[in-house]
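Yeah, one chain of the complex is gone here, protein chain that is, but the others are all in their spots.
By written order: A, B and C. Residues from 1 in each chain.
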């Protein structure tokens, strides 16, 4: 096996990706599917904005609107944002810690396929009788009332993909705990690795709550239990708690890696080490920790009582402090630096004021008594798009551009990148700034239309215009990808010139074993340390030797496929005769594949020393 | 690696380790006896009418907590070296779990 | 780090076989983290049960249902199985494969007995009290919590049996030692959960 990609047939390439356990290829899989779902979610957003452009519009019907709105939120959060984050994590984290691989390559692949099948299952609802329509929060009373199978698609799809997410989280945690290169202490880890670590820990503790919530609601809908049926003693507030115990940490799962991305990009293009590294780490951990204490701020109007509301309000406000620390640290990283405005850097710079605005409206929302006014209005919609789009989506644009060479060995076009930025940034503020006022002026969220004469016309049409800018920007971005793939020039090691961390110490893209010799880390920003001593490369920590590699496997795909089949069976159990057999068959497929996995020994294979040296001469390293 | 406790002389090592393992095992049997004992107390507490309710519930929960600590530290070897990370994550999980339980018994009252 | 496939002798067998290879170490760490997640999962189920424990919807209440004897026997079975699996690990550390298999076998038997008892218990409630998963919110919460635990037991049994059968001929090495170790961790965790189930669900349910 050589690292140089030989020309292969399409079938062979597909098979390669179906069976791959290489974190770099899995990153690409995540990127492609996440990117696809981003387009789908974006398309849904456009439909939302078109429908709301003018009062009393009948572009889409009321029921359909609720489906679009639900799928927009669900798709964006679970199927676009998280996988895109995972794409970056997979592509970068093992490299940043100087590892040859992740801890569980097999599980890594399993995590991806579970997410993938879950996402496909969820989206099939569009073609099989209607999408879920109770909002991405799927509050229990409405979800139980909702006819058809939409909600069941939501429940089963998220259950399957959530399992994948959990597995991915554990995998990153163990990778970071056990696989760091010699010298890479915790306090020398790059910030993106740190935020991956904390975000993965949040996944580990938050997703089980979602799992339980989804399971209970599924039992209620499909098997007649009564967790959420007040007539039988059930209680819908249980769902609200379970959902938000998951849901609030979830938003930090989204934003922390984004913080990590910016913490990588800003130092590189300021040519300065991250200001206040240890306080950044501390703030990250603290945000993660506080993230579990504040979920009830989504339930201020549920009627939990003033004591609970006051406690959760104050706890929520506390998160402003560590986040503020981060903001100032970024600013002071640039202070005294020499800033080069490449596309990733422009996104990062623009992120600071944008996210700040979203963050401070978060603190306003945390003021419980005032939240009675904001809650479930467009003010909230404005808040979370400012933090999610202005934080995470900016980070994804920045990170994908920044690490494109790491993933594909080419650079995206800078000019097109800047055009994307200007359009998106303009459109973004146009769309969402005005929504703060729409909310305050009395516009509830999740409305499929609004009536004329309530002073809401102007704001909505402005908002819609802005969305079109974002759509054009997105199209330019994808055009950029196509152009780059076709025409882009191959680049070598450290294409941005000022790389500081280990992913820039190897060729772009790296060979399949990443590091021929595990590097010796001698400080924070390991590559920078070497560069400052006039070296071009890392000092190796070991002599060249055989490299152990895991075998590819189709089993993750099959395990996930089995659960996909089970989901259909559960969904149609009462409608069709094949429902029950499908459940059984699906489980047999899944358990059978798991059984095979556990009885067939898999010791992997070795790449021999000689082949490595060979690679070197062929130019595997630049 | 901290996990490798071999001294280099296999025969010394094995004798030493056997002894140590046997000692561990002895602890574990004692632990087990204590756990059975605690369980018995818990059942008796509940069955015995002379004890006030306000006392029973916290008391049996306390017994359960002690038992679980035994399980974790002896049966699952959390007392051994190299369990810092497992302990950290287990306790974090427990903390999240406890907050959850706490809210569910306080602010869902209707 | 040692090679996983290597044939070993008692002398060469390391002190902590579960962590002697990188794969083993990863399994070990990963599994503990997984247990951290499982803790939250069960905590959520416990919390739900606690919130709904009096929601009988006119049906049977916990006081009427629970019988101390069944719970007591079940508890003893599971606690003992925890000890036997410790014995198995003891023998694993001493590189005594046959004894390890023996104790694992006993663990499996005890676990199976527990499971059988639980199934009996459930059918008993269903037939005697018409207390089912759909009969009230309490029923839903009870069967979901205890049933999830039961599923864990069942899965644990399958897992241990698979390991025993698969490795029967091969004996111990550093490839399968972590697997055995992790399976026994899982088994203990099931026991930990049960300690809370018998306390919070059954005992507290009996006192009301």
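Heads up, the rule we're going with is that contacts are C-beta pairs under 8 Å (C-beta built on N, C-alpha and C of every residue); 3 or more make two chains touch, one makes a residue touch a chain.
To be clear about the criterion, contacts and distances are computed from a predicted model.
S.K.: According to its UniProt entry, is the unseen chain "Cytochrome c oxidase subunit 2", "Pyruvate dehydrogenase (Acetyl-transferring)", "ABC transporter ATP-binding protein" or "Nitrogen regulatory protein P-II"?
M.R.: Going by its UniProt entry, the chain not pictured is "Cytochrome c oxidase subunit 2".
S.K.: If I consider the whole complex, including the chain that's not displayed, which of A:265, A:357, A:473 or A:491 touches that chain?
M.R.: Considering the complete complex, A:357 is the one touching the chain left out.
S.K.: Using the definition of touch stated at the top, determine which of A:272, A:385, A:410 or A:516 touches the missing chain.
M.R.: Only one listed residue reaches the unshown chain, and that is A:272.
S.K.: Of A:19, A:141, A:517 or A:598, which residue touches the hidden chain?
M.R.: Reading the full complex, the residue touching the unseen chain is A:141.
S.K.: Looking at A:48, A:110, A:170 or A:434, which residue reaches the missing chain?
M.R.: For the chain that is not drawn, the touching residue is A:434.
S.K.: Of the residues A:222, A:320, A:541 or A:561, which one touches the chain left out of the display?
M.R.: A:320
S.K.: Spell out the interface residues on chain A facing the chain that's missing from view.
M.R.: 61-63, 65-66, 133-135, 139, 141-142, 145-146, 230, 235-237, 270-273, 275-279, 301-303, 305-306, 309-310, 313-314, 317-318, 320-321, 324-325, 327-329, 331-332, 334-341, 346, 349-350, 352-353, 356-357, 360-361, 363-364, 367-373, 375-377, 421-422, 425-426, 429-430, 433-434, 437, 440-442, 444, 446-451, 453-455, 458-459, 462
To be clear about the criterion, only the chains that are shown with their structure count from here on.
S.K.: Using the stated contact rule, I'd like to know whether B-C or A-C comes out ahead in C-beta pair count.
M.R.: Here the pair linked by more C-beta pairs in contact is B-C.
S.K.: Find the geometric centre of each of chain A and chain B from their Cα atoms only, then give the gap between the two centres in Å, rounded to an integer.
M.R.: 37
S.K.: Return the distance between the CA-based centres of chain B and chain C, expressed in whole Å.
M.R.: That pair's centroid distance is 15 Å.
S.K.: Any chance you could list the residues of chain C touching two or more other chains?
M.R.: In chain C, the residues touching two or more other chains are 25, 29, 33, 36-38, 40, 44, 48, 51.
S.K.: Going by the contact rule already set, what residues in chain A reach two or more other chains?
M.R.: Counting only residues that touch two or more other chains, chain A contributes 173, 177, 204-205, 209, 235, 238, 245.
S.K.: Could you please specify the touching residues of chain B with respect to chain C in the complex?
M.R.: Chain B residues touching chain C: 1, 3-6, 10-11, 13-14, 17-18, 21, 24-25, 28-29, 32, 35-36, 39, 42-43, 46-47, 53, 56-57, 60-61, 63-64, 67-68, 71-72, 75-76, 82-83, 85-86, 89-90, 92-94, 96-98, 100-101, 103-105, 108.
S.K.: If you look only at chain A, which of its residues touch chain B in the complex?
M.R.: Per the touch definition, chain A meets chain B at residues 173, 177, 201, 204-205, 209, 235, 237-238, 241, 245, 292-293, 296, 304-305, 308.
S.K.: Can you name the residues of chain C that touch chain B in the complex?
M.R.: Within the complex, chain C contacts chain B at residues 1, 10-12, 14-16, 19-20, 25, 29, 32-33, 35-40, 42-44, 46-48, 50-51, 68, 72, 75-76, 79-80, 82-83, 85-87, 90, 93-94, 185, 188-189, 191-192, 195-196, 198-200, 203-204, 206-208.
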